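Working notes, structure below.
Complex shown without one protein chain; remaining protein chains in place.
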Amino acid sequence: MLAVFRSFSTATCRRSVAAIKKRTMAGTAQKMDIRGIYPPIATPFTEKEEVDYQKLNDNLQKYAKIPFRGLVVQGSNGEYPYLMAEERVEVVRRVREALPQNMLVMAGSGCESTIATIQMSEQMAAAGADAVLVVTPCFYRGRMDSKALIHHYTKVADSSPVPVVLYSVPANTGLDLPVDAVVSLAQHPNIVGLKDSGGDITRIALIIHKTSSEDFQVLAGSAGFLLPAYSVGAVGGVCALANVLGREVCQLEELYLAGQWEQAKVLQYRLIEPNTAVTRKFGVPALKQAMEWFGYHGGVCRAPLRPLSEADARALRQDFSSNGWL
Amino acid sequence: MLAVFRSFSTATCRRSVAAIKKRTMAGTAQKMDIRGIYPPIATPFTEKEEVDYQKLNDNLQKYAKIPFRGLVVQGSNGEYPYLMAEERVEVVRRVREALPQNMLVMAGSGCESTIATIQMSEQMAAAGADAVLVVTPCFYRGRMDSKALIHHYTKVADSSPVPVVLYSVPANTGLDLPVDAVVSLAQHPNIVGLKDSGGDITRIALIIHKTSSEDFQVLAGSAGFLLPAYSVGAVGGVCALANVLGREVCQLEELYLAGQWEQAKVLQYRLIEPNTAVTRKFGVPALKQAMEWFGYHGGVCRAPLRPLSEADARALRQDFSSNGWL
Amino acid sequence: MLAVFRSFSTATCRRSVAAIKKRTMAGTAQKMDIRGIYPPIATPFTEKEEVDYQKLNDNLQKYAKIPFRGLVVQGSNGEYPYLMAEERVEVVRRVREALPQNMLVMAGSGCESTIATIQMSEQMAAAGADAVLVVTPCFYRGRMDSKALIHHYTKVADSSPVPVVLYSVPANTGLDLPVDAVVSLAQHPNIVGLKDSGGDITRIALIIHKTSSEDFQVLAGSAGFLLPAYSVGAVGGVCALANVLGREVCQLEELYLAGQWEQAKVLQYRLIEPNTAVTRKFGVPALKQAMEWFGYHGGVCRAPLRPLSEADARALRQDFSSNGWL
Partner (left out) sequence: MLAVFRSFSTATCRRSVAAIKKRTMAGTAQKMDIRGIYPPIATPFTEKEEVDYQKLNDNLQKYAKIPFRGLVVQGSNGEYPYLMAEERVEVVRRVREALPQNMLVMAGSGCESTIATIQMSEQMAAAGADAVLVVTPCFYRGRMDSKALIHHYTKVADSSPVPVVLYSVPANTGLDLPVDAVVSLAQHPNIVGLKDSGGDITRIALIIHKTSSEDFQVLAGSAGFLLPAYSVGAVGGVCALANVLGREVCQLEELYLAGQWEQAKVLQYRLIEPNTAVTRKFGVPALKQAMEWFGYHGGVCRAPLRPLSEADARALRQDFSSNGWL
């Protein structure tokens, strides 16, 4: 694993994606470096629940000015299970076109079957994705043991034109990618890291420990435990809250990199309740509502997701205002 | 709810599907009667994991000779999350073509989004499905409260050309369709029943009790609790084990209908372990393995589902043989 | 297992406890027959939270007139974890003294440690208990595997002067007594049955199936699934609701024994919501509140259990009145 405690300039890590790809593809070369902060972007819809590419583009223009390492397109917050296959690819294409080349596009290509995931990964790479984020298949969770998951990810990584990032999000999938599976998969030359959204910090630390001899990086899957994740060796985060408070999440990264633990801690505190509100507590409808308050396009979700009730919207607002953000 | 204790001839309940549809579509008419036993059929694949329509047809010829009420196509055991949309529709079409007209085809049309579920329901009806079985969307399970689920099912039922059967399968979805949502949805003229696979018999009895003033039927979602479900008013079952021991599951129905509780109980006992083995314990790979033993085509699953280990296959065999089936 | 479908007179099963004990103690004799309905009685307290023996006695006088098989003293509804050891024994003594000899006193003697459970069982037997009901120890539930539980129950049964009934109540303990442990323990000459409060009817049926060659009986642990439990071979129930609707629960037993399944089903329906209300939904405070409405002494619980809120009390009342009981 790369040392993360040396002096580190956020600016200099924005090396060209082309160079990263080149190094990654060579057999013995270093894998893609994915450190940094990523918002897993929401997908704006029109009132008729069609993808609103204009509003998406507006959001992207704003995100391009924040020192993100890149964007995750079609993580859980992107309502990807509600998009048709063609929509999933088209959204990736639009994001890649709109975004500066120095920002990574990490595209969520996970499907339930291995073959569909392979095809989706290829299509997303063709559409310009720099890496693919592959969620654990979960419908038959009783059979998704390490053996099955190692087989799945190996097949996907073998054929993917771009690096693969593992993705464990038990709140949605009811399934944790087992530690031993992660350790085994970390050896694959085309698997570069893990986004862990479960928030079990002991597990995250153990994974980092047991993959320390590999070129493998771990990203916190939420702003709620970003600082503790840094404390045990995570290299960044994919944070729903960064759709709303992007600069502030990046500031937490900077404080950590500068060794300013006390200030980082105080900032971390203020992010927890807003983060929980837009994720576990109220979900994607809340994320989209909060985006509206902070100058982004959020708007409606696709059904069956329903808009927030007024009471929930008030509670959401309170979670931001009581921490000084509204 | 229809009285289930009157003398009841299995033969006479095989009235024409056309007649049922006619009655159902009329505003004040009785809803479709779905009582009886259904195997949720497996989808055979070739070694290359393509749908094997020939083997599927072979199985259907055998199932046509068993006194099933119909078949469920693309329940959880059909690996539907691993099929492309076109494959899902094509399988339904082939089943409808191969099956005698007096057997119902209940097609699993559930998708994560409401709009995709509506479209899939329409396509399956056009392909010949007599009813659609709609699983609860579940990825954003934290937001799938009664309000969201009532909205989802109402939209689907409003537009479906054929009757809708609700489907709650918490082992796969991590979500129980709430009782109050079922009670509300039972009033919809195009929602005819519920397949409940959770096995909470108190919940099943309560649902039957609270929908007793509606024309609404409940099917047990497993052979493991079929007799207790009958004892509280269920009208049949969708039973994975019926893919393997179809006649025996139908025999349990007949014993119950004849009021032969003691013999029914002894048969029920012998079905529990084989049933658990092909569902919760070893899943679809075990179902397909057992099908091979009993003269059906089972074969491989699509990845990421893996074949049974030899040890698991032995344990599976033991669960059948210790109950006198092998 | 004893045949339960033969004509069976409730009256004749009230043979003397002395005779039962005599047969049980003899090496090859039949074990105690525990079939029937039992309320797991509540423990009345004074306003100062001391055991109110007068009110307890008043309740017992009323229970003595209901065709119960006996009473369970210090099941979960008796607040036994809140009683001092001496109180637990004294309550058993008082119940035995007040109750007619033909009614069984089954006393909850479970403690966390094996040695304490052994001592408590001996003390309760000395105080007049006819059998002891032994809950699974659960604090170290991660270590309470079949091996540990078989060891525990074997030691307790080896030394208990009266027969032992196993007790699995996962809602309180977070632990199901494993099927294989039950099957093993059923062979012990001093272990006569199981009270299963989990409500997993498939599990209950499997346990009865797999112990059918032993002299071993299963009691449903709740009125919510009493009829389905009968349908798979249970011989009675320990039902919190019987503290309130004792005659009605006994009537369900009678309807089942008379083979009147349809009437039994209708009665079963009406018991579900009141039963859930006084157990899972609102707990012991609700049971005690409902007892007051039906002419029994309920009163306060020991802290930390709190009285019902007014809103909860109204909802509780609704669960009784909407089913025609109030």
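Quick notes
To keep things simple, chains are lettered A, B and C as they appear, and every chain counts its residues starting from 1.
Just so we're on the same page, a residue touches a chain if its C-beta (ideal position, glycine included) is under 8 Å from a C-beta of that chain, and two chains touch if they have at least 3 such contacts.
Note that the structure is predicted; figures quoted are calculated from it, not measured.
Across the whole complex, the hidden chain's contacts among the shown chains comprise A, C.
Set against the missing chain, the residues C:Pro44, C:Gly70, C:Gly108 or C:Pro137 yield one that touches it, C:Pro137.
The residue from A:Gly36, A:Pro178, A:Gly224 or A:Pro285 that touches the chain not shown here is A:Gly224.
Touching the chain that is not shown, out of A:Pro163, A:Gly199 or A:Pro304: A:Gly199 (per the contact rule at the top).
Interface with the hidden chain, as seen from subunit A, comprises residues 5, 199-202, 205-206, 208-209, 212, 222, 224-225, 227-233, 259, 261-262, 265, 268-270, 272-273, 276. Residues of subunit C in contact with the chain left out of this view: 49, 76, 81-82, 84, 112-116, 137, 139-144, 147-149, 151-152, 155, 171-172, 174, 280, 282-285, 302-306.
Criterion: only the chains that are shown with their structure count from here on.
The touch graph of the protein chains shown is a line.
Between subunit A and subunit B the centroid-to-centroid distance comes to 37 Å (mean Cα coordinates, whole Å).
In this assembly, the C-alpha centroid of subunit A lies 52 Å from the C-alpha centroid of subunit C.
Residue positions of subunit B touching 2 or more other chains: none.
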